[in-house]
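Of the protein chains in this complex, all but one are displayed in their positions.
So, chain A:
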């Protein structure tokens, strides 16, 4: 224990910078994942057949082991000179995030009380006004829940992406294993857990803030 603490004392600056890298990786991939997944989820509510197909595909992606996915991407992305590093990690995280984000958005919009949707139409809202003023705000808790799931999932998978040179907290674990340094592994794992818990907590706060009071 004392050993671990003194390790932390000596290396906190490194640990901190790996954490920042990790957060950057997550920030970029989650932002893109939301920008893709939320509109797609909304669009799917207007197309039942496509919805079934896309949700099926997203489920399958989630079952692919991350190492295998990285392996598949290396030759493909090597064509543009990006076989390893930040880009394949971002792509993988976006893919893994799609299922919770799309599915929750789709369910959230579909579950909006039909009477409320009917009132919105009857009062003369356009489709876009109905989405922005009624459906998305009322679906917000579920949509945010999907984003939270995707975030926690990405924090874990992001650590594995260190194997293909994405940087981040995975590097600590990776190096710890190859050097047989217990403290490094524990520090990496601990930092990842704290990050996941903090992210989940923060997003939950945001979720509460944006939820209609009745739905909370």
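Here are some notes:
To be clear about the criterion, contacts are C-beta pairs under 8 Å (C-beta built on N, C-alpha and C of every residue); 3 or more make two chains touch, one makes a residue touch a chain; residues count from 1.
Assume contacts and distances are computed from a predicted model.
Matching "Carnitine transport ATP-binding protein OpuCA", "Cytochrome C", "Amino acid/amide ABC transporter membrane protein 1, HAAT family" or "Transcriptional regulator" against the UniProt entry of the left-out chain gives the name "Carnitine transport ATP-binding protein OpuCA".
From the options A:66, A:138, A:151 or A:166, the residue with contact to the unseen chain in the full assembly is A:138. Checked against the full complex, the one of A:119, A:177 or A:198 touching the unshown chain is A:119. As for the chain not pictured, it touches chain A at residues 113, 115-116, 118-126, 129, 133-134, 137-138, 140, 212-215.
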